[in-house]
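Here the complex is missing a single protein chain, while all its other protein chains stay put.
As written, the chain order gives the labels A and B, with residue 1 at the start of each chain.
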Amino acid sequence: MIQFINTTLIGITAGSIYALMAIALVLVWRSTRVINFAQARMALLSTYFGYEAMVRTNSFWIALLVAMLGGGLFAAIIELVFMRFLLKRSASGPIASVAPIIATLGLYGVIRAVTASIWGGQELQIVAPVSNVGYSIGTETLVFSPLKLLILISVGVLVLLLSLLFQKTNIGLALRASAFSPEIASLSGIKVDLVRTLGWSLAGAVGAMAGMFQTVDGTGTFSPDSIGFTLLFVSGFIAAVIGGLESLVGAVIGGLLLGLVISFVLMYISSSLFFIAPFLVLLLVLFIRPQGIIGVKAARRA
Amino acid sequence: MKAMNRRKLISVSAVLAVASLAATAVPAQAAEVGVTSSEIKLGMTLPMTGSASLGYNKIPGAAKAYFDYLNANGGVNGRKITLIVKDDRYVPTEAVAKTNELILKDKVMALLAPLGTANVKAVASSVNPAKRGVPVLFVNTGFSGFADAKKYPTHYSILPSYQMEAKIMGKYIAENLAGKKIGLLYQDDDFGSDALAGFKTAGTTFAVKVPYASGSQSAATAAGWITKFKAAEVDVVILFGVTSASLYMLATAAALKYAPQWMIDSVGGDSTTLKLAGVPAGVLYNAIGFSPVPATTDLTDEYIKLFSEIYAKAVPGSAFDLNVLLGMNSAFMTAQALKAAGPNPTRKSLMAVLNTNGASLFNSALSPVGYSGTSHVGLTGEWVGKYSPTGDLLPIGGTYTTYITDSGAGAVVKSTYKRPAMPAKGLPN
Partner (left out) sequence: MHKLRSIHHFGLFVVFGFILFLASNRVDELRVYQGASVAVFVIAIASLILLTGYSGQVSVGQGALMALGAYGAAVVRNELHVPILLSFFVAVLVAAVGGALLGAAAARLSGPYLAGTTLALAIGIPPLANQFSILGGEQGLAFDVGNPPARLGEDFTQYKWFFWIAALAALISMWLLSNILRSRYGRNWRAGRSNEVAAQLSGINTGRSKILAFTLSAGIAGLAGALLSMTIGTVSPSAFTYNLSLMLLAGAFVSGVSTLSGVMIGAVVLVGIPEIADVVANRIGSSENISTNLPGFLNYALLILTVLFVPNGPVEQHHARQARKAAMKKIKSLPKPSMEGNT
């Protein structure tokens, strides 16, 4: 019984971090129709910003804020300077679908090389704000700690804030409109370009949070080649696709689903299926619903 | 016309291809490849970047630190040793491509400490150092196959194989932990199956065996491992994986207040690396560990003292850990072998030294190397230690008791080897 509970808890907490990365990817997709292969690397860079802040202020919360602001700013710059130029040059033809992937791939490698050049290859540490020691129930210790609770709450608050932003504010309306139909949106006075930058910026901030939380939830250390960040993008991407790429709720559901499935497969079937399990989940979901769990079927254009 | 343009393009590509290929002239042969009157060139391929590079990317700096020290003190018979290092990112195709560059373009005399079983195998198969007569010194893997001098005539192992280590662990368990329930964490590939083979020979039985897929190590998967060990109620947990596996296991165990008797393998048990990566010293305290070379913090050992000093000067601010020690140790042995190869060393004379006199090479390890004409087995033993309250691995009882064995069915015995004193100033004499 305790094993079942722990497996569920493991899945949910891992899944919540996948969900953060998935949210970042969905934000970028919705605002610019691009899959950002560099999202996890940008999260890595943001984590370095957070580390620098941590070293100077010794406060995790300030470090998190700095990471998110830095990540958001960096993402905005990338969108303004790089992606816009790129999309203008490759808007049509067979390369239209491939060019953004290649561009963000290039970005992925360049960001990695630059961060490793500046900070070197060694492990750096970020100390968690609360303890990661599991809660006890009698003699059993749960795989759930104040830190993991904090992560879950933060993800929940973030999703809530973002949903409010999208549903209840003018900016949110503008974001949704530009994603749905850029021409009509700009005709009705929305500065589509600004909105796109905003989308990337939000994604950069969310990714930063994912990077910081993943680091403290693990061993508290990270480096340019940490296994965690490599897995983070893939898991986030798969979670986003499972969820349908169109809604934040979908991203969260996708993340949690992926986390839970992997956790249960590893615990009860075989830990060697770790790498093939996401593929099977993806295939299964897309077979039943090719647009993902909360996807929207592409509107027929006449 | 499109067809015209296509034809033009293909012919242009063809001409360009031929031109670029032909542009590389074949240079004249030197006296011995990689050896001039003032320099000996060696080559190394290993992961410097990428997820498999953690810790290993310190090895080139370590080896170069020793070589620079040596060069400043006259080199080997008046020649400086130059080490050319190339990053293979742990991918066999890149290992082959980079090794080709080292042998065919940079024209190194020998290869030093290549890393990773799959990579070394690919290089052996494709580049074929054996056919070219290129020595491959001190292969950096625990795979026992490279000790087979018939199959790999120019390869020389150094590390004790995974089977050896598992057998030594099994012996320790039989003598000191009889009757306890044992759990094993292992990597679900050849690394792990070699370990399982060794444990089988040693007769160790496990209450539970938990495999992990290489690359899947994380806090979440570690929590899963721990749940399984808890369910089997084991007293002892053996960690027989890479550093990141021990890392996540120990950190997560601390969070889950899980504290069995830990037993950590040498590959994944370097205390400096673990502590720097976030494992609290308190978690390591009293864990059982193994190592073929003296403890990296044992400054009473003359090799550790000298190597630490050299490294601290060469790479200030970088911690002296097991990878650094092994890197400098291999560099040290290489220098001696080159010196013993004579005033005009050749690839053949270098290998002759190892085949006939390899056992006499000084090195910091506490078990003898087993090089001979028929076997290229490196180190054959490890000592058993416990981690101190500050998380450093120290020999049990204060003195190094080394156990030696082979990769096959041979028994595990206490070693009577007395390590000879280090040559003066750590230079080959």
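Definition applied: contacts are C-beta pairs under 8 Å (C-beta built on N, C-alpha and C of every residue); 3 or more make two chains touch, one makes a residue touch a chain.
Remember, it's a predicted structure, so these values are computed and weren't measured experimentally.
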Determine which one of A:55, A:110 or A:130 touches the chain that has been left out. A:110
Answer key for B:70, B:91 or B:245 versus the chain not shown reads B:91
Logged for chain B, residues touching the omitted partner chain are 3, 5-7, 9-10, 13-14, 17-18, 20-22, 24-26, 48-49, 57, 61, 86-87, 89-94, 96-97, 100-101, 104-105, 116-119, 121-122, 124-126, 128, 131, 143, 188-191, 193, 213-215
Given the full complex, what residues of chain A touch the hidden partner chain? 29, 35, 37, 82, 85-86, 89-90, 93-95, 97-99, 101-103, 105-110, 112-114, 116-118, 120-121, 234, 237-238, 240-241, 245, 272, 274-280, 282-283, 286-287, 290-292
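Definition applied: only the chains that are shown with their structure count from here on.
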Interchain centroid distance [CA atoms averaged], chain A/chain B, Å: 37
Per the contact definition, I'd like the list of chain A residues that touch chain B in the complex. 3, 6-7, 10-11, 13-14, 116, 121-123, 125, 132-134, 136, 141, 143, 145, 217-221, 223-228, 230-231, 259, 262-263, 266-267, 270-275
Over in the complex, which chain B residues touch chain A? Could you list them? 49-51, 53-54, 57, 188, 210-213, 215-221, 223-225, 227-228, 231, 244, 247-248, 251, 254-258, 276-279, 318
